[in-house]
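Here the complex is missing a single protein chain, while all its other protein chains stay put.
Residue numbering begins at 1 within each chain, and the chains themselves are lettered A and B in the order written.
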Amino acid sequence: MNMLIAFTVGVLFATGVFCLLRRCLMRLIIGLVLLGQAANLLVFSAGGVKTGVPSLIPEGSMTPPPGAADPLPQALVLTAIVIGFGLTVFAITLIHRARATSGNDDVDAFNETDRL
Amino acid sequence: MSDALLLFLPLVVPAAAAVLGLVLRTCKGPQAIVGVLGSAGLLVVGLMLVARTDAVGVIATQSGLWPAPFGISLVADRLAAAMVAVAGLVALAGSIYAWRDLADDKLGPQFVPLMQFLMLGVQGSFLTGDLFNLYVWFEVMLVASFVLLTLGNQRQQLEGALKYVVLNILASSLFLIGAGLIYAKLGTLNMADVAVRLAHPEQTDLVRTSGVLLIAAFGLKAGLFPLFFWLPSSYHTPRPVVSAIFAGLLTKVGVYALMRTSTLTFAAKAPVLLELIYVIALLTMVCGVLGAAAHFDMRRILSFHIVSQIGYIILGLAMMTPIAIAGSIFYTLHHIVLKTNLFFLSGVVNHIRGTNDLARLGGLAKAFPGIATLFFISAFSLAGIPPLSGFWAKMAIVLAGMDLRAWGAVGIALGTGVLTLFSMTKIWAEVFWKSAPEDANTTDNRSGLWPMLIPCVAFVGITIGLGIWGGHVFAFAERAAEQLLNPREYIEAVLGPDAITGEVPGAGRVRP
Partner (left out) sequence: MRTKSLMFAQMPRVMLPFILALAAVTFYRGHHVPGGGFIGGLVGALAFILVALGQGAEVARRVMRVEPITLLWIGVGIALCALLMGFVGGSGGFEGLWLDEFKVPLIGKVHLGTPMLFDLGVFLTVMGFATKVGFGLQEDNL
């Protein structure tokens, strides 16, 4: 299972970087989202990947059942997903407006602020 | 006032001001007053925090009363307190400076709440003692800054914001990965706890990996070589007040995070990372100043100078001796005030003549001698001419370099200083000294200058004051540096007096 997750993280990173390097604005955002997901998955796997033992404390007990995964990375990932949601929304509205004002979705057309 | 309250107030004040600003979004006047009052409150709280930490040392509290390292700690040492106070000062100046823009509807009703929200993120980053919480504050800051960048909705702003957004989200992902790896290996994200657990000898390989990821993430936010490209291509596009606040504060938050994490976590365990930062610092200085030399727009030149000045600060950090760190801290405080002021002045010029293009400006020294003097003093302070504050800041860094016999670094630092002077004289000659070109617009817009000039005058006063009575501030910076280099006090404040069982490696070292 860990191996599978490791490969998934790798594939997500590769596709994310590939999309980021395209010239189309929409792919840029897709690339960012994929990279974010790769990071989330990586953090998630830091808590250990277990099956069958949810890290919920049973009623009457004070500690999670033995063999349960560490719940903290899961909580962190949840926060990171929420933040990622907000950022993605902003990024999408931004490219939406950028496309509307410039009438172009080629990243290479956005070089005005760098020109001497 | 209790320590806990003192630590929470820098977060509560901007949050409350942001809510009030949203409530009052249809009434311009009261909203602007809320902005000014909120920022002033922040400054007052910041100064109280400085007084408190300077008197009793590091103070800490746990939010929700969950004991560290399980809950989120809020910690303030001298450096954090000073940053909180200076950030409050910049916010106050920005709120006053924005008065005119707000009255003219150039910023819109979102400005005040967003700016307070930005301050919430900035203050949170300074005060948090938890790596993941730092990530959250960074994102709060980022979201507010996206929207602030695009107030005005012009093509240039959207373009600049696009670069800013993409690269900053990328940096956030790197930060998250770095923090995740630290948690995977150490099982903690509380920075003090990380420092304690890193004392075990076998952790070196981990420190390098996550250290590099954190350096990349913070370096991008701070505008370090080779990750600074977003900065000069976005900071000259928004309204002047927005770029001034960004220029003063946002990059310094990255620098602060780098200072905090490197002294607490990787400096002692992976000195190779300090070598990396050292080389990066030198390259940052050179690239920034050369970029500035190539440009002919006031705000673009100043943006590139942010990059080169960050190089000085980071150089001090990389040298890791008490005087070098003290120099870095002094430099940071001086640079926040000064750079904000230079951007304010470029906004004043823009207000008067409607452009920041050097070729289309001129003759301002004759028409506005007062503004010319303000710029003259600020520019020469940036270049490091005595007796202004920039001189002492640069001198501390250069002296630290000489102590370590790092002659190359000293040479580059001095050379960069000369090139900075060149850029500043270029602006001076083109904007103020030469007579205006014939086809230029010389109908000066003199209305409503005063609210814009009040913060400029105050900041110039501060830079002169820092030059003349710099000794006191430098002594404070030295005390702050001592705290950074001996993390024991910080760790004990967060985790309790008997948290340290073994030896905690001090971060200080001497370069061979």
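The rule is simple: contacts are C-beta pairs under 8 Å (C-beta built on N, C-alpha and C of every residue); 3 or more make two chains touch, one makes a residue touch a chain.
Every value quoted in this text rests on a predicted model; they were computed, and no experiment measured them.
Please work out which displayed chains the absent chain touches and list them by label.
A, B
Of B:Ala15, B:Ala199 or B:Leu276, which sits in contact with the chain we cannot see?
Within the whole complex, the residue contacting the unshown chain is B:Ala15.
Could you pull out which residues of chain B are in touch with the chain that's been left out?
Answer for chain B: residues 2, 4-5, 8, 12, 15-16, 18-19, 22-23, 25, 61-65 touch the chain left out.
Using the touch rule from the top, list residues of chain A that touch the missing partner.
On the chain A side, contact with the omitted chain comes from 82, 86, 89, 92-93, 96-97, 100.
Please note the rule applied: only the chains that are shown with their structure count from here on.
CA centre of chain A versus CA centre of chain B: separation in Å?
Each chain reduced to its C-alpha mean, chain A and chain B end up 28 Å apart.
Given the complex with chain A, which residues does chain B contribute to the contact?
Listed in rising order, the residues are 132, 135-136, 139, 142-143, 146-147, 150, 153-156, 158-163, 165-166, 169-170, 172-174, 176-177, 179-181, 183-184, 187, 232-234, 236-237, 294-296.
Under the definition above, what is the set of chain A residues touching chain B in their complex?
Touching chain B: residues 20, 25, 28, 32, 35-36, 38-40, 42-43, 45-46, 70, 72-73, 76, 79-80, 83, 86-87, 90-91, 94-95, 97-98, 101-102, 110, 112-114, 116 of chain A.
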